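Removed: one protein chain of the complex. Kept in place: all other protein chains.
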Amino acid sequence: MTSTWGWLILLFPLVGTVVISLGYKVLPGRLAGWLGSAAILGAFVCAIGALLSIQDRTPEDRQVVSTLWTYASTAKVDVGMTILVDPLSVLMALVVSGVSFLIHVYSVSYMGGDRGYARYFAYLNFFVFSMLLLVMGGNLVLLIVGWAFVGAASYLLISFWYRRGTATYAGLKAFVINVVGDIGLVVAAFLLWSKTGALDWTGVFRGSHEAFHTNDGVIVAACLLLTVGAFAKSAQVPLHTWLPDAMEGPTPVSALIHAATMVTAGVYLIARTHPLYELAPTAADITAVLATFTFVYAATCAMAITDLKRIIAYSTISQIGYMVVGVALFGYANGLFHLMTHAFFKALLFMGAGSIIAAMAGEQNIDRMGGLRRAMPFTYVTFMVGSLALAGFPPFSGWLSKDSIVAFAFDRGGWYVAIGVAGYVAALLTAFYTFRVVFRVFSGEPVEEARLLERGELAHAAHRNPLTGEEEDTDVGFPGPEHHIAERELPMKFAMSLLAVLAFAGGTIGIPDVSDVLERFLEPTFADSAFQGVAPSDTAEWIGLAVGAATAAAGIGAAWLVYLRRPGLSLELARRFPRTHRFLERRWYFDELYDLTVVRPLQALAAFSRRAIERGIVQGLLVGGAGGLVRGGMTIARTIQNGYLRAYALLLLTGLAGLGLYFLLQSS
Amino acid sequence: MILPLADVPAPHIDYKGLSPLIALVGGTVLVLMAALLRGRFVQRSLLPLLTLGTLGAAMGLSIWVWSPGDHRPIVESALEVDALALSLSLVFYVAGIATVLLAHRSAALSDAGAGEYYTLLLSSVTGMVLLAEAANLITLFVGIELLSIPLYVLCASQVRRRASLEAGLKYLVIGSVGSATLLYGLALIYGAAGTTSFAGIDRALGDTVSLSDPLLLTGIALACAGLAFKASVAPFHQWTPDVYQGAPTPVTAFMAVATKAAAFAIFLRLFDSALLSAQFQWAPALAALATITIVVGNVGAIAQDSLKRMLAWSGVAQAGYILAGVVVGTQKGLEATVFYLLVYLLMNVAAFAVVIARERVSEWGDGMRALEGLGRAAPWLAWPMTIAMLALAGFPATAGFIGKFYLIDAAVDGDYAWLGVVIVAGSMISLVYYLRVVAVMWMGPMEVRLPSLPGRPRTAKPVGGWSPEADAWAQPEVTLVAVACAAATMFFGIWPNPLFDLVADVGTSLASLVG
Partner (left out) sequence: MNVVWFLCLSAVLFCIGGAGVLIRRNPLVVLLCLELMLNAGNLALVAFSRMHGNGDGQIFALVVMVVAACEVVVGLGVIVGMYRNRIAEDVDAMSELRG
């Protein structure tokens, strides 16, 4: 029964994709959107079914492997269409399908004016299918397939407005960086397969325990390669630069793929392969250090930039850094707890951002916003809930989940304490930049658009590319001519209010000492871990929570001071420290660094190759060689094929003579 | 003198095992007789239905006869009804059914007369079944001629079209040279072994006949050339592009899949069972032929403008891939060969169906340009063609990929790893022309963008070459064949297990092969 639920989870979005993409011409109005939402709701219901049926089993029996069919077990590769239903995959499936459902509902309204309405939902359903395949896949091959599929879906959705140059460029950038990750993943899979002879999870884990001793060179390399894959997908430094640009896609896409689900795949990957990381603590430590750097770095960037969606994108990078630290320090339940709450509040924030951007007629710069509170009360309240959760203010969900990670770092002791300290520092910054957005957007003097809205009109302006300011033609596939805000659209309201409730109360399943539901639920998956049951004492956790609450309050207070109490202060600070400001605004010059170290040298190399290698070797030898060989062969084949029957008979008899000669030589 | 002859005991005939053949022959006669009746209903509906019924009945009987693991010769060791024969019979029946559907609106049908057309088709199928079941040299020859002679006529059936006549004449003359060569080779093998039954030859080869007997080796060489001709293996392939292009396209589709399957059936029977002891002698030669075929076929296909010609050349290359499964002489090779033939049926019929649908309405005939912009205009045709091309090129998630993988795997397992490399290299060259078709369909300029004026449409379709008949569903049976075959190609690409089970059964049918 459990496995049936598992397969049904995958079936629903797949059917949705097929139906919508085949029927895109005949589906009237918003039916495509509702169909897509219904498919995801089906998947969510099945995920609940899987949850209930897996809880019915004994804890030792909660890892259900189900194979639909096996591909050729030739060449000693035994790969099947296999899913693994265990607490981890069920949790991921629940989060993915649940949040996806709400975002689908939100999109039904939000994308209502878009030309590519059905196309959008076909992509979105395809994404959900791929993501579910990724988390449910029972072996490395299916994981890689799902991994590549979500990459493709992400590429398609970033470039959704394909006539927008910046969007297609961003899609390409995301794709290229993700391919780097894919290569890492594939090579890691190959390493593991060559050493353990298995590709299914249980086989790999069992085999690696036999094949490797702790910190064996191969296993460290394999884990580092897995980390490369995880970092590319989860936008961690140094493979993070694609995520802010991915905000070129429609806002619900940012909410779903680039905040709540796909980018957390890296966290899932590390949690899933935890037996390998525990065999290679060095790799886990490197991962944790890089992720620590990431969350601090991204938080500083978010303080200086002014694009609403990009701020949230950097905050996503930062929060995923926390999750990666959580799982890389072997506190799996903590990382996954934060993954879940983050999915709630970050999706909520993006939905709010979408509503704000719609109200501002496509404007994304927070410097041009202000005073929207009275015009958009619903958006304000929900956005506030999301912000408080992100800032880690008690009793919102982010407070509990983030601090569980930090507290665990302190508990590990040694140099891990530094990670914990960095966690608090970044938490302070987080609270600050989060409320910078809130105060800039909702407080202060109402801008023109806000006043229009208060009078009951919705601002409409020519569509401009938020990045370059070019005017765009809504007839040919840019965001449609109409805007939709949460205040006026019931589906958007429904999705946002539900998420607001979750963002507020989602933490209740992980209150230390009171309810460790999540930890106990996940126990069967991590039962083999050496760190199972290792947790800070309740007192330590509560102290941590108190410090976290104080940090959040301090950050919010600082933001209040800078942006509300003394509005000129931020500008003054920027003037006083122009270099720092510029450094942060240019996001530590990472793009420029890559441009200088990777792109430029590659371009130079390419130019050199074009001049020297291509003209000399490629055109001279390969094209003139292989290509010439093919072309020459073509000419010969066609010359021989001259249409004369007798010539054909001649070749036939010549071939016969050759064959006869060969056989006769054998006889002597 | 007469009396002793009267004592000859009648051979025991297993009518159950023979029933598919009896049904086919009966159906052939029935169709021929029914064709004498005049009337539009008879000619347009009854005859195709009778033909389909015959093929369906034969298919049903074949499945009824099928019992896993059981293979005993019937009719005094003339025929062998085993899984190999039955599974490939399915290919012939399906190809026949597809041809009937594809030919429904064909000009050849009225030129040749529907009755004759279907009768010839059915007798060709009978010949193929006979060939696949052949267990001695005489049935082999009868089968191969029974399948070829109706095809000569079918190729020339558009008697008023010069190309059709030319195809018929070329096929006939070159084919007869091939048959004569084969016959001479079979005569020499008989001379060396002293018996015509495959089992007898197998026994003699290990026992009384030396493997370096020149008589035997010359015989093998000649038989090899004759069969290579039927399977369009280079350098005996030259008739293929010309005949494929000139013949009526439904006939081409039938030849491309069914003849090839029949030729490989007998390749497998003759080389992998009767002559298996001489594998050291023939395998290197066949491997060399396979290599030449892969190179020649892929190179020849590159710059073709006629789709039928391109598919013909690609068929030559595919024959090279399939030959690898015969060369290795292992059970896995046998399985891979049959597997590939099964999926080859699906992908090729899908491609030809689309060519047929287009050549009837497009001014470009079977030229590459006939597909231009098809992706927009008729996705129900463009998708099957895309899938067929990708499958032929061996893209993952299509049945073609699994088939090719199977063949390469068999080659590597059978110590012919270099042949596997050749297959991969050939597939890489083949991307050039397969993807070109896909590109033409999806990237071709279809809509002309007009300067935008208020209240006017912004785009317009070019006038030439597009008509209401260009719609995919104007010829529902053709589209149906294309879609069904393409869907099956995808289906078996994702879930190949039914085919795996089937070929695993086939793998046991030649007892002489090692596992």
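Going in written order, the chains are labelled A and B, and every chain counts its residues from 1.
Criterion: a contact is a pair of C-beta atoms (placed from the backbone, for glycine too) under 8 Å apart; a residue touches a chain by one contact, two chains touch by 3 or more.
Not measured: the values here are computed from a predicted model.
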Chains shown that the absent chain touches, full complex: A, B
Touching the absent chain when the full complex is considered, from B:Glu166, B:Asp202, B:Glu335 or B:Asp409: B:Glu166
Residue touching the undisplayed chain, where the options are B:Asp242, B:Asp272 or B:Asp505: B:Asp242
Candidates B:Leu21, B:Val177, B:Ala377 or B:Ala410 - the one touching the absent chain: B:Val177
Candidates B:Tyr93, B:Tyr118, B:Tyr152 or B:Trp380 - the one touching the absent chain: B:Tyr152
Contact with the hidden chain (one of B:Ala23, B:Val94, B:Leu137 or B:Leu334): B:Leu137
Interface with the undisplayed chain - residues on chain A: 638, 641-646, 649-650, 653
Chain B residues that touch the omitted chain in the full complex: 137-138, 141-142, 145, 149, 152-153, 156, 159-160, 162-163, 165-170, 172-173, 176-177, 179-181, 183-184, 186-188, 190-191, 194-196, 241-243, 245-246, 304, 309
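Rule of thumb we're sticking to: only the chains that are shown with their structure count from here on.
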For chain A paired with chain B, centre-to-centre distance based on mean C-alpha positions, whole Å: 48
List of chain A residues in touch with chain B within their complex: 68-72, 74-75, 81, 630, 633-634, 637-638, 640-641, 643, 645, 647-649, 651-656, 659-660, 662-664, 666-668
Residues of chain B touching chain A in the complex: 169-170, 173-174, 177-178, 181, 212-214, 217-218, 220-222, 224-225, 228-229, 234-236, 238-239, 241-242, 281-282, 285, 289, 295-296, 299-300, 302-303, 402, 405-406, 409, 412, 429, 495-497, 500
